[in-house]
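Sharing a structure here in structure tokens format.
All protein chains of the complex are present and in place, except for one that has been dropped.
The first chain written gets the first letter, and so on, giving A and B; residue counts start at 1 in each chain.
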Amino acid sequence: MSTLSPARTTSPVPGAAQRHRGSALLGAVALLLAAAAASLFWGARSVDPATVLAVLGQLPAALLDGGWSQVSAGLGIDAAVVHSRIPRTFTAVLVGAALAVAGAGMQGVSRNPLGDPGLLGLTAGAAAAVVLGIGWLGASAAWQLTALALAGSAVAAVLVFGVSRLGGGSPTPAGLALSGAAVSAGFTALTSSAVLAVPAVLDRFRFWNIGSVTRADLPDVAAVAPLVLLGVLLVLGGSSGLNAMALGDELAHGLGVDLGLQRALVFVGVVLLSGAATALAGPIAFVGLLVPHAVRRLLGGDYRWIVVLSAVLGPVLLLLADVVGRVLTPPQEIHVGVTTVVLGVPVLLVLLRRGRSVGL
Amino acid sequence: MTPAFRIRGLDLGYGDRPVVHEVDLDVAHGCTTVLIGANGCGKSTLLKGLSRQLRPAGGTLEADGRDVRSWSSREYARSVSLLPQSPVVPEGLTVAELVERGRHPHRRWWGAPSPDDDAAVARALELTELTALAARPVEELSGGQRQRAWIALTLAQGARTMLLDEPTSFLDLAHQVDLLDMLHGLEHPDGTRATVVAVLHELNLAARVADRLVAMADGRIVATGTPHEVLTPALLAEVFGLRADVAHDPVGGHPVVLPRGRAREGSSPDLPDLPVLSDLPDLPAVPAAPSAAEPARR
């Protein structure tokens, strides 16, 4: 059984660790700004930076007027290109933060470093709901797919946790991981059978199934943003409980932690986050697994900091992956769902090779 | 007689982090040797070296007169057994099956258990008072019963030398005493006395069973000898940073450690304002000579 060991590597001098964390957070925020700038200024088509700045200057007006057409006529095709980069930058930030924080929360709740919304069945649930929606309910609007993805994640989450609690007592890490795998396999079977039965569904599903940040428009982003914010706050709220849970349920109980409440907080947060992310961008693997791991390597096992830093570094990973996907094979673009994994796997492998041990 | 272990200038460590430095030690056969020392002083690491889990980074380590690196692993396992601190409980095994796993080095890859195996398992179960629980799943045992099952596994291995890393954890006091007395008096089926090297934290129990104590601090051996020779206030202050008095058990004659508090740096280990128990007049005057204590211990 792989459980998080209660023993944590701690810095020899507590003060040093805190300074280290502060500077890590500052560095991460700087990285985020740099990555966001790169996402706005770079692309398959090169655009004069002055144009980018000009368009950015019109952003508040455009948001107030509810569209670009009124404010930025006259800047030509370049402006249109920048217009398309703005929502995708926002999407990448939201989705990256949502996935990374969801991963951190899942790893904490399941006390398993392999915890990831994908592994615990939430992504499969969202995908199955979207497929059924496309195929039989005729869903196509973004808000419909969002609602479906959220509902699918929620159903999967309830199933996973419900089953792991059925025998009585609180869910064990191994039980959660297994029921997650089972629920995931069940939903994947549902998706496959729908896709195989109706070719038209396959045709739409296969495009939805590669994660991409280009689908969402600014209104979609604005609609999903509050969900992501709420989700991050919920997970953050439960993160001190996660710290205690990492010591084992009995000890956590002894420390006066309301296990049921904290777990529920984090779990609802994770469902919101992974549902929202999947709705905006389709399934994007790996961010939720990699980012919290990297942060844990950097800063140790305090979940409060893992959540905060994941929320900043998740977007960095996604933004960079998106930029790389844009500039690698111009004028074609590689979807972010592919580049994230292609960039992320080597990072994970290097982390694994270099580290003394994974915090299992 | 060849010693069980002959150790000269042994260095051990994890990667490039050295933990045990230049240890010289002879462990005689038929003796109970107990390693004591503060947490992190290298006792368990030394035990790992003796069980060949760590390769010597320097120096020589011989078991029964042969360099440990020249033994095959099954051969070594028939001669030296190890009970680690936290073994993993496999799913779905009964106590008898768990103990039978200890017979692995005596078996061919696919050999069915022989009558020898059954006899060894039965004897190990008896010695640890687990015979009545033989058919129980290990998961259902209490902590103390489980610890005894692990010890039974090590016993069933039938090695002449047993290495035990804190074998008494999870046991109540009565079981601790029972277990250590059993190990101390343990004879192999051929009549020779077992060789035991154990790490123990409970000093008074160590003094009760050890023929020889080995005190370690900072990866080095600071004292070896009989419990009387090793357990002195000065040594306790040096090894554990503990201010303590040493009295003598009026019945067995073993030294008894009476902790008084933490020794401060630079302060004398025995402060004059505390009564020293061993000097109190109302104690029966028991001769502390090891010769007198020896027969009483059996």
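Everything below uses one rule, namely that contacts are C-beta pairs under 8 Å (C-beta built on N, C-alpha and C of every residue); 3 or more make two chains touch, one makes a residue touch a chain.
Keep this in mind: contacts and distances are computed from a predicted model.
Taking the options "Enterobactin ABC transporter permease", "Purine hydroxylase delta subunit apoprotein", "Putative CoA-substrate-specific enzyme activase" or "Alpha/beta fold hydrolase" in turn, only "Enterobactin ABC transporter permease" matches the UniProt protein name of the chain that is not displayed.
The chain not shown here is touched by just one of B:His29, B:Arg66, B:Arg123 or B:Arg193, and that residue is B:Arg123.
Across B:Gly40, B:Gly58 or B:Pro90, the residue that sits in touch with the chain not pictured is B:Pro90. Contact with the undisplayed chain is limited, among A:Ala182, A:Leu229, A:Leu298 or A:Val327, to A:Ala182.
Not every partner is drawn; the one left out touches chain B at residues 15, 48, 51-53, 55, 72-78, 80-84, 86-88, 90-94, 96-97, 100-102, 104-105, 109-110, 113, 115, 118-119, 121-123, 125-126, 129-135, 137, 139-145, 153, 157, 163, 174. The set of chain A residues touching the chain not shown comprises 1-2, 113-114, 116, 118-119, 159, 163-164, 166-169, 172, 174-175, 177-179, 181-183, 185-186, 188-190, 192-193, 195-197, 199, 202-203, 206-207, 209-211, 283, 285-286, 289-290, 293, 334-335, 337-338, 340-342, 344-345, 348-349, 352-353, 357-358, 360.
Definition applied: only the chains that are shown with their structure count from here on.
Each chain gets one centre point, the mean of its Cα atoms, and the points for chain A and chain B are 51 Å apart.
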